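Left out: one protein chain. Kept in place: all the others.
Each chain carries a letter (A, B and C) given by its place in the written order, and its residues are counted from 1.
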Amino acid sequence: CAFLSPQQIQFTDQKQEFNKRPTKTGRRSLSRSISQSSTDSCSSVCSDSSEDESSPKDKLQKTSKGLSDFCIKNIKQADFGRREIEMAQQEMPALMVLRKRAGGEKPLAGAKVVGCTHITAQTAVLIETLCVLGAQCRWAACNIFSTQNAVAAALAEGGISVFAWRGESEEDFWWCIDQCVGAENWQPDMILDDGGDLTHWIYKKYPSLFKKMKGIVEESVTGVYRLYQLSKAGRLCVPAMNVNDSVTKQKFDNLYCCKESILDGLKRTTDVMFGGKQVVVCGYGEVGKGCCAALKALGAVVYVTEADPICALQACMDGFRVINLSEVVRQVDVVITCTGNKNVVGREHLDRMKNGCILCNMGHSNTEIDMVSLRTADLRWEHVRPQVDHVIWPDGKRIVLLAEGRLLNLSCSTVPSFVLSITAATQALALIELYNAPEGRYKQDVYLLPKKMDEYVASLHLSTFDAHLTELSDDQAKYLGISKHGPFKPNYYR
Amino acid sequence: CAFLSPQQIQFTDQKQEFNKRPTKTGRRSLSRSISQSSTDSCSSVCSDSSEDESSPKDKLQKTSKGLSDFCIKNIKQADFGRREIEMAQQEMPALMVLRKRAGGEKPLAGAKVVGCTHITAQTAVLIETLCVLGAQCRWAACNIFSTQNAVAAALAEGGISVFAWRGESEEDFWWCIDQCVGAENWQPDMILDDGGDLTHWIYKKYPSLFKKMKGIVEESVTGVYRLYQLSKAGRLCVPAMNVNDSVTKQKFDNLYCCKESILDGLKRTTDVMFGGKQVVVCGYGEVGKGCCAALKALGAVVYVTEADPICALQACMDGFRVINLSEVVRQVDVVITCTGNKNVVGREHLDRMKNGCILCNMGHSNTEIDMVSLRTADLRWEHVRPQVDHVIWPDGKRIVLLAEGRLLNLSCSTVPSFVLSITAATQALALIELYNAPEGRYKQDVYLLPKKMDEYVASLHLSTFDAHLTELSDDQAKYLGISKHGPFKPNYYR
Amino acid sequence: CAFLSPQQIQFTDQKQEFNKRPTKTGRRSLSRSISQSSTDSCSSVCSDSSEDESSPKDKLQKTSKGLSDFCIKNIKQADFGRREIEMAQQEMPALMVLRKRAGGEKPLAGAKVVGCTHITAQTAVLIETLCVLGAQCRWAACNIFSTQNAVAAALAEGGISVFAWRGESEEDFWWCIDQCVGAENWQPDMILDDGGDLTHWIYKKYPSLFKKMKGIVEESVTGVYRLYQLSKAGRLCVPAMNVNDSVTKQKFDNLYCCKESILDGLKRTTDVMFGGKQVVVCGYGEVGKGCCAALKALGAVVYVTEADPICALQACMDGFRVINLSEVVRQVDVVITCTGNKNVVGREHLDRMKNGCILCNMGHSNTEIDMVSLRTADLRWEHVRPQVDHVIWPDGKRIVLLAEGRLLNLSCSTVPSFVLSITAATQALALIELYNAPEGRYKQDVYLLPKKMDEYVASLHLSTFDAHLTELSDDQAKYLGISKHGPFKPNYYR
Partner (left out) sequence: CAFLSPQQIQFTDQKQEFNKRPTKTGRRSLSRSISQSSTDSCSSVCSDSSEDESSPKDKLQKTSKGLSDFCIKNIKQADFGRREIEMAQQEMPALMVLRKRAGGEKPLAGAKVVGCTHITAQTAVLIETLCVLGAQCRWAACNIFSTQNAVAAALAEGGISVFAWRGESEEDFWWCIDQCVGAENWQPDMILDDGGDLTHWIYKKYPSLFKKMKGIVEESVTGVYRLYQLSKAGRLCVPAMNVNDSVTKQKFDNLYCCKESILDGLKRTTDVMFGGKQVVVCGYGEVGKGCCAALKALGAVVYVTEADPICALQACMDGFRVINLSEVVRQVDVVITCTGNKNVVGREHLDRMKNGCILCNMGHSNTEIDMVSLRTADLRWEHVRPQVDHVIWPDGKRIVLLAEGRLLNLSCSTVPSFVLSITAATQALALIELYNAPEGRYKQDVYLLPKKMDEYVASLHLSTFDAHLTELSDDQAKYLGISKHGPFKPNYYR
């Protein structure tokens, strides 16, 4: 296995990273941005603003039990963080069930997991679940702004070696990752990564670690894209699990979640009334389907643009006029992009929008709206609220631009813990599978979670809805030609 | 006409006022609380926090033209306030049309209007419209917390005698009203009131003003209730227009607005995912119908409780199970009250709710949930976010209580300008009608706006939706037995 | 009391009668046409085609108990008719409850009711309920085509003096009515009428009967219109109950029923696929609201035309584009009228419709589409299916016209028993009220059913949905200022 040279997969800062287009279908991982919103929403209660400004690296802190193998902002916040974690536990039933079911068995007994994710109440529930299942964990943050300091404190107080605080410098960022990987007497068996930076670091600095490693679990679009590149280039040294593309996760991140967050994001930023508004949704994939359904339900008149004739036909049958953007751009009140493509809304459209038109992106990265064309000398920008700018034409016309064209749902709405629970449970199962798989089951390749596990994750979440599955009889299973415990559908079922 | 003695209609502080139950059907005026949300939402841009703390009463301020007949926080904020007003104008098409249509005619030429409303960008559009139509105005705030200081500055700079600032003391409050009413050389023709305090003050201090007055326009439930009491007691001295009960306003304030604000209010406070949630909505009047429709559309499983068999049958036909609260209270994730009644959710229900159940009131005042029963020694309260409290049972069960049982949509969501536009246009038309009505058309009684005006207000808002009315032919009008310009429906049409 | 002279209210044949516009709001009674559809649907099982063609008037028939005071087609069909009645009973819970509750009491004990309605399984349940409640009944058909002969046989066999058969001549029609009214030793206390023909006959031939009569219950729009005319003219001799305008009946006949029957009527006649179809609905009253909701739900793109700005604004808020018919008539696939007006669709629109456009009327009578303009020499008609004609333009364009412009839901879809149950229960209660009311409660005027009875009818139907009403506590009722047993809402509540 030839190790990747550093220049081949370069570290990219957050901005650039979001600009990269990872896969054809433009899928997105919501979980990447959870913490921002989560912390926003409790900011009034748990403000970090009054904290001292010394670097955590310069402070010696100890837990109540005397441990000090961690580096966080302030161990004294542990109690508050613990309560946040407890609240999140209530919304993450699957992980709690895994804890119970594991019982004496401990499917991760002896496993050493190094992780790099957002440090939030929800990921804390995941990390502590891994520990309950038998794993030893060392953890860093995958984003310099997203760490909930109180949660990090609670994790540390609970005995986990966590290295993360909000507002890390770039240098801090890599230092934290290095503390996790390069600890003495610590040879990680598995990587749990979100974005690929941890994986990248090990490729770059500790390639020999891969020799004894059981695998990588990666949840982000970006990270998965990197893994497929490695695989294609013949440089993937261990099996990798792509948890981003499981059915359950996809439907939740795209269809169900966007259905709710388009309303939430628009309301929080603009207080717009939906009833009677004319809206054009560019793209009728899963995200577009969710947006259209929600807006139609609340009384908006929705138009759709599509390039794919099958999706266009679905839009027709679902009751939406399918038009070219230029046909309606003069009359609509809101323009929403969710194509996964670039420059879907260009200056030629922007010039024709009516005064007060709201413009936002639910699709992918920040490419869908041609932002460059809005940064010209003739247009004036006015920042009117957080995440809301007015772009003003010479004649006084104002376009209301949300989140500067970045993803609305990541910037302006929150992600429910329940959605994160699905991702987290999938990650935990992927780790268990990799750790326990007989040798040879997984090669040095990127795998999708087996269908059956996808179904298992779904089943773990049914209790939230008090939903009761029907069990097939032996006869029925035989008639269908399947096992009575699944998998129940072909792989392509969506 | 016998004047009301002060002790008969007493001044009530805001808290008590909201506790009073005004009418049988529990209708509510949204506009009463606009400013809170409006100012919240732009607070990050236009913060008052850094302002000096001297009382406006102690400062001498002048407009750029040298005028000084006003009392506000800071005349220097006028530019910023002007922009807010301009933004609101875009969402208030009806008033702008009235300005245009008035043209040379000036239907309020010579009218002297004294007003007492929230001082916000939206009411500023109304006040300035009255001026364009020919009126002279003096204005005070109806709420000590709701004034947008920058807007007040812009009004003053524009030449209107406004007396209002955020954070008035109770003494200030009455002082401001008195400045409006008791000015020298000023004999108001009409009152525009929101809550009845201005009317009350004139009854109490300047009863002789009623002799030459053309009438009162009142929009709040509370104020209307007071007027009907006066009328009943034979003490109403001038005609009064109840603009609260027009069809258009009712549908907007109750059905359409609540349909949107229940989602908004729940999301902003709890980030709850709606899909699959079990929700019980108590009451299936207009508000309940709006809440149920929105929640069902977003994938919640909705139950309804009702006392009225006709509404219950409507709920059935609309696809909701109609049950007693006690039948489902153990299993539901969210409880929403909108009955207009009191103690709809009592301790016996609260004791049986499940851990994490969200509880809120969309109906009326703060009476629907028995708050007293939650203020007992055995229950612990934890304030977790603005407008969100956890009430904790001895066994650790937490109920998530929103806005302490007060109206969710007034506390935790915003009201679109478009809704306020309907109210404002109705108020303007009511003033025009009272001012121009031939003597004898209106007695000393409380009147509903004539159906035709209600239809006119509706028609003024159709351009927002680019909606085109069909005009009846002479033949068709004759066939229907109506005028081709309306009114088109019987008065009871809803 | 002056009796109406025959020439003032003339007998009109069915065709003309349906052409008359009864009330401003264009409300319709569905029940008028029930029997057609009901009998259609079981025609394959219970065909009358093989029956002998002798007139029932010429045959002497006797029941199994030897009774012969009736005149029907064939007493031998009684068993089959009885089963139809039993099936209908299951869907008419309210009447069955009334039977039970009456118990020993018999609120109609001694009452003599003469009736003239459709003779169908559903009305049979009503008639027999009146008997169980203590009344003696004589009954004729209100329509010469709608009698279910087997049901008439079962009624006769059960001892009721019924005079009706399918395919009566006009002469037979009046003969049957006369048999009911003019029987020896029979002085009716009350009239139950549907269409006003029975009432008319008594006015014309037996005016003296009114002297001792307690009142008239009338359910049809037409009949109610006649009663109001009589009242206006000072010629109404007894109290009359208008059961057509109760809230419950209105909502069921218009909103809920049309919501279902628009889909049913279009499918049965044209097999049209709704998904993606562009539809214009003329009129957004209750009927239009129902049609729009159903079509939108099934994936149609729906446009609305409206003359009333309030309804237009409701359409906007509900997510429909409000346009003039001429704006979309070229592009739509289906045109539906429900305005209650005449010539809403004229030749100028018809000329511009596209090939294959489907045209139907859900609103009122047969006036909404200008049928005269379609009966010109240049257009060719082709009858393609029952209730479906193609009107063919010289260039080959075909318009698909349903039910020749008459009401689609009366002609091409069925009315569920449950809807009829509401009407029937209301009629029964109206009779009970009139029979038991203390003298003086009702004058010689037309009355709406008291709100409380409307609520009672609704409550009797809740068991069908297993719906459980919430009972107000004494405290709550006091707080609301109402009785805890209702009425719960103001009269104008819809």
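Everything that follows uses one rule, which is that a contact is a pair of C-beta atoms (placed from the backbone, for glycine too) under 8 Å apart; a residue touches a chain by one contact, two chains touch by 3 or more.
None of the values given here were measured: they were computed from a predicted structure.
When the missing chain is restored to the complex, the residue among A:A233, A:A307 or A:V372 that touches it is A:A307. When the missing chain is restored to the complex, the residue among B:F320, B:F418 or B:F465 that touches it is B:F320.
Of B:L126, B:V301, B:I369 or B:A430, it is B:V301 that touches the chain left out of the display.
In the full complex, chain A makes contact with the omitted chain through residues 21, 24-25, 247-248, 251-252, 256, 282, 305-317, 321-325, 327, 340-344, 367, 454-456, 458-459, 461-462, 464-473, 475-476, 479-482, 486, 488-494. Considering the complete assembly, chain B touches the hidden chain via residues 275-276, 296, 298-301, 316-321.
The missing chain lies against chain C, touching residues 37, 41-42, 44-45, 90, 256-257, 259-260, 263-264, 267-268, 271-276, 278, 294, 297-299, 331, 355-356, 383-386, 413-419, 464-466.
In the analysis below, only the chains that are shown with their structure count from here on.
The busiest chain interface, judged by C-beta pairs in contact, is B-C. Chain centroids computed from C-alpha atoms place B closest to the centre of all protein C-alpha atoms shown. Homomeric contact chain A/chain C is classed as same-residue, with over half of its interface positions used by both copies. Chain A and chain B have CA centres that are 40 Å apart. Centroids of chain B and chain C (each the mean of its C-alpha atoms) stand 42 Å apart.
Multi-chain contact residues, meaning those touching two or more other chains, occur in chain A at positions 275-276, 298-299.
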